[in-house]
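Got a structure for you, written out below as structure tokens; questions coming shortly.
Complex shown without one protein chain; remaining protein chains in place.
Entry: chain A
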């Protein structure tokens, strides 16, 4: 791999961070990217990162879209979701509202992607602040089971489980891609199926 810089690994997994404002999406992203914890809070608009990682011996790229927790426009939010292949749905275990909001995010993602099995992880962040916990592991676990997705508790501050959530999600994306390529073996993706059913919200 001593070739030119532009020689990127072919596979790119597109991960999207969703969740309410202030739950630590950017903190998780920055911890994963640079292994540093940023204490100051500054609302994100929409940032994108790309990094080369080795996933089970294979060199791939991860493309992270760190979205704004407070995005007012549904159309724009839909555009974010459309570009993703897997989602880390983050809430803060110290804030019940952020946990409630995950349902809404999940619903929107499923609506946009029209795929119940989209790679998706429910992430309870700020696990280091056990004393301020408002969301129990059980109820989060329960919701994850309902959605048939994994639930992981992380701490961007202590770097607990941070790499795990990203790598787990990438593995799911990868296996989904392999299934898809097996299924339509050279054929085009059936576009008709992905036709989006519109439902009006609010």
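Everything that follows uses one rule, which is that contacts are C-beta pairs under 8 Å (C-beta built on N, C-alpha and C of every residue); 3 or more make two chains touch, one makes a residue touch a chain; residues count from 1.
Just so we're on the same page, contacts and distances are computed from a predicted model.
Enquirer: I want to check something: the complex is missing a chain, and I'd like its UniProt protein name from "Glycylpeptide N-tetradecanoyltransferase", "Mediator of RNA polymerase II transcription subunit 27", "Ribonuclease H2 subunit C" or "Exocyst complex component 8".
Expert: Of the names offered in "Glycylpeptide N-tetradecanoyltransferase", "Mediator of RNA polymerase II transcription subunit 27", "Ribonuclease H2 subunit C" or "Exocyst complex component 8", the absent chain's UniProt record gives "Exocyst complex component 8".
Enquirer: So which of A:80, A:120 or A:166 would be touching the chain we can't see?
Expert: Answering carefully, the residue with contact to the hidden chain is A:80.
Enquirer: Of the residues A:15, A:28, A:65 or A:170, which one touches the chain left out of the display?
Expert: Candidates A:15, A:28, A:65 or A:170; residue touching the omitted chain: A:65.
Enquirer: Based on the whole complex, identify which of A:48, A:103, A:136 or A:158 touches the chain you can't see.
Expert: The one listed residue touching the chain not shown is A:48.
Enquirer: Can you list, in ascending order, the chain A residues touching the missing chain?
Expert: Looking at chain A, the ones touching the missing chain are residues 5-6, 8, 12, 33, 45-52, 65, 72-73, 75-80, 82-83, 191, 195-196, 198, 200.
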